[in-house]
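I have a structure I would like to understand better, so I am pasting it below and will then ask my questions one at a time.
A protein chain is absent from this complex, but the other protein chains hold their places.
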Amino acid sequence: MVDLFVILVSAIFVNNFVLARFLGICPFLGVSKKVETALGMGMAVTFVMTVATVVTWFVQYFVLIPFGIEYLQTIAFILVIASLVQLVEMVIQKVSPVLYQSLGIFLPLITTNCAVLGLAVLNIQKDYTFLEGVTFAIGAALGFTLALVLFAGLRERLELSAVPPSFRGTAIALITAGLLSLAFMGFAGLVKG
Amino acid sequence: MLAAILSLGCIGLVAAIALGFAAKKFAVEVDPRELAVLEVLPGANCGACGFPGCAGYAKALVAGKIDLNQCPPGGAELVTQLANILGVEASAAAPEVAVVLCQGDNHRAQLKYRYLGLEDCTAAQKIADGPKSCPGGCLGLGSCQRACPFNAIEITPEGLAVISREKCTGCRKCISVCPRQTIRMTPLESTVHVLCNSHDKGALVRKYCQIGCIGCHICQKTVPQAYRVENFLAEVVYEEHLVAMEAIDKCPTKCIRDFATGYPDGSSLLPSTDPEKSDAA
Amino acid sequence: MSQQLYLSSSPHIHSGETTSDVMRAVLFSLLPACVVAVYFFGPPALAVLLIATLGCMAAEVICQCLMGQPVSSADGSAAVTGVLLAFNLPPTSPWWLTLLGAVIAIVIGKQVYGGLGSNPFNPALVARVVLLISFPVHMTTWSLPAPLGSGLDLVTTATPLGVWKNAVMLTGHAPPEMQAGTLSFFLGDMPGCVGEVSALALLLGAAYLFYRRILTWHIPVAYLGTVVLLSGIFWLVNPEKYPDPVFHLVTGGLILGAFFMATDMVTTPVSMTGMLVFGVGCGVLTVMIRLFGGYPEGVSFAILLMNAATPLIDRYTRPKAFGMPRGEGWR
Partner (left out) sequence: MAIKLKTFCGGIHPPGNKQWSAHKPIEDCPLPEEFIVPLAQHIGAPSTACVEPGQLVAKGQTIGAPKGFVSVPVHAPTSGEVVAVEPRPHPWGTSLPAVVIRPDGEDRWAEELEAADPNDLYPEDMVERVRLAGVVGMGGAAFPAHVKMSPPPEKKIHTLIFNGVECEPYLTADHRLMLEEPERILQGIALLRFIYGAERVVIGIEANKPDAIALLQAECKDTPVEVIALEVKYPQGAEKQLIAAVTGTEVPSGGLPMDIGVAVQNVSTAAAVTDAIIYGRPLIERICTVTGSAVREPKNLRIRIGTPLSHLVAVCGGLLEEPGKIILGGPMMGFTQTSFDVPAVRGSSGLLLLREEEVVCQAEGPCIRCARCVQGCPMHLLPTTIAAYARRNLVAEAAEYRAMDCIECGCCSYNCPATIPLVQAIRYGKAAIIAKKRALTL
């Protein structure tokens, strides 16, 4: 139990996927203009990450290892994740057109998102059990959502402030992301994970 | 090797089946014409059409609810493209630009009081009808400038809005925010305008503005077909703009202006040097 | 005659207190701590204070000139940032470190966001954290206080929090000698950053700000209350390993943080509920980082993290508008 908690806290705060591991920067910058959209994206990522972890774990331990083809890990994972995200996209488009519209082109981006692939690979590297892996995935996704929502809040506020023209848009977003990442350094050493 | 190929192939197959199934089960109907229309629209989402963004306009177009010429930034070219996609006859709109019908900046026009507060024309207009004595004159607080999606409007240091004819796309955003209807849409080909918006009697106009139209009819007497005077205010009959310049020198208050020869004083907008554009005719 | 009249929207009278009045009051309230700093750390502390303050003001003027904006250093906000930055640096900081901090605070922390009022993070803390991460050695070299006239040289040592953290890491329990000096810590006789050492001087300044109604009680009370409560629980559970709440209060930058850094108006929520949430958040994060984190001191990081959360807090803690049923649609 304690182990799982440590994994969770570590993935959310200490080794935050976006702000400490710098994975998934593209949606972090792209889908963080509005808090609502960020929440939607966060939920989509949480879902994808969790499902991807489950599937890749099974692929790893029931397909790749038994057949001795671990060297195909990357390509197999990409294949699985890509088709999975396609599936999610179709479902969302049908079930919630509003959410689909606000997530826009970034849903397909989860397909090739290094955060998801990175998570799957890290899971295997760290020799996590199935339960640990899922916990790690949820933690990572929550961390991603946390960073995304915090950042979206900041950007919404920036919209109302008098940022000099040359810094408007992505420039100031990158600076803010840097400062946010600095603040997250405070969690360093909180738990060894 | 065989195991690798087989297992990857199997994974691929499973994924393909799942996707194929989902494509059937969760298919969403999108009118292909809508996508095609969206493709050709400028994508500025300026809202000039009155719909929320280009996607909204595309939807309305495909539904056949409106005319094809509601997108000023797209211009005539877009109208023909849209007509091709939607299979309708095109009715091209003549290109238009917005013009500020006022030259009464803070030096030339009288102020009735000193205004304190929000830098916004609509807000100032609510306080005793705006600080300018002239009821139609430009307040120069820059509401149109902030509304312009194309940065085509500047406010001169003397407090007058000036619209660049090169940058203006005719989107009408400025018109909707101007509380005094000082900005008008005019045909791009006509460069001559009576730059005044006051319907007050000549004597009153003289009192509060050095450069306002006093309704003296001299322009109309000089070129009868090119000017119309109503309620003490002259107006160019734009169909006859070619001969309208003849009256420019005759105007006693110099409120008729030919933009082909440059912008009002104080504006940093350079005189139009492109011969194509200045004699667009 | 009518041309001389002013017309405007109501109201037509004003409290008379302007932004620069507020900034001046904050500067004034920081004076006692400045005096104590110079008393305990001598000329080096004075140098840090001067370089940081003048550096910030100069950086602001240069920035605004370069960007073609009207120069607004007269409002005093850059000076406040400068003094607060100096308060967050060790008295032994070399001049270039201080100056770099000043430039980071003003340029990255404030001007790129559009100047006063637009920055989401406290500029002084941004600079401190950047320096702490970039120059850990310089930023964690502390010296024993050597009161003016005592003839002592500045001796390199560690802060009480640092000593405690080291002891816990090495031996698993608190160093016995640390529990003794609460009163001298309170007066400022401890190694630490320029402005954080004397809780007494800081409280004096804070009292003045309360008197001027520039501070409200919400953030400091929520912050300190949370720290006392949380550290008290840990202390009761294991007094061997965790220090008592009073130790937490008087050591490190907690008082400075709670009254002067976490209350920076620009980077904190605007509603009362929001301020309470902000304060509690700061408290929790501070205790967590102090007790379990890699850094001995967590105040800066805690405040920066809560700064980041401020827009969200603002969003979800809107006051209940007059005439709205409690807990419906609003909040």
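Per-chain numbering from 1; labels A, B and C assigned in written order.
Operating definition for what follows: contacts are C-beta pairs under 8 Å (C-beta built on N, C-alpha and C of every residue); 3 or more make two chains touch, one makes a residue touch a chain.
Just so you know, these numbers come straight off a predicted model, no measurement behind them.
*Asks:* Out of all the chains shown, which come into contact with the hidden one?
*Replies:* If we consider the entire complex, the absent chain touches A, B, C.
*Asks:* Which of C:L7, C:L31, C:V107 or C:A167 touches the chain that is not shown?
*Replies:* C:L7
*Asks:* Of the residues listed, B:Q70, B:N106, B:T122 or B:Q210, which one is in contact with the missing chain?
*Replies:* Here the residue in touch with the unshown chain is B:T122.
*Asks:* Would you write out the residues of chain B that touch the absent chain, in ascending order?
*Replies:* 112-113, 116-118, 120, 122-123, 126-129, 147
*Asks:* Could you please point out the chain A residues that touch the chain left off the display?
*Replies:* Looking at chain A, the ones touching the missing chain are residues 160, 162.
*Asks:* If you put the missing chain back, which residues of chain C would it touch?
*Replies:* 1-2, 4-15, 17-19, 21-22, 72, 75, 77, 114-118, 214, 216, 265-268, 270-272, 275, 314, 318-325, 330
By our rule, only the chains that are shown with their structure count from here on.
*Asks:* Between chain pairs A-C and A-B, which one is joined by a greater number of C-beta pairs in contact?
*Replies:* Looking at contacts between chains, A-C has the larger number.
*Asks:* Give, as an integer number of Å, the spacing between the C-alpha centres of chain C and chain A.
*Replies:* From the centre of chain A to the centre of chain C is 33 Å.
*Asks:* In whole angstrom, what separates the CA-based centres of chain A and chain B?
*Replies:* 44
*Asks:* Send over the residues of chain A in touch with two or more other chains.
*Replies:* none
*Asks:* Chain B touches which residues of chain C in the complex?
*Replies:* Contacts found on chain C: 2-9.
*Asks:* Quick check on the complex: what are the chain A residues that touch chain C?
*Replies:* 35, 149-150, 153-154, 156-158, 161-164, 167, 172, 175-176, 179-180, 182-191
*Asks:* Which of the residues in chain A come into contact with chain B in the complex?
*Replies:* 59, 63-64, 67-69, 72, 75-76, 79-80, 82-84, 86-87, 90-91, 93-95, 97
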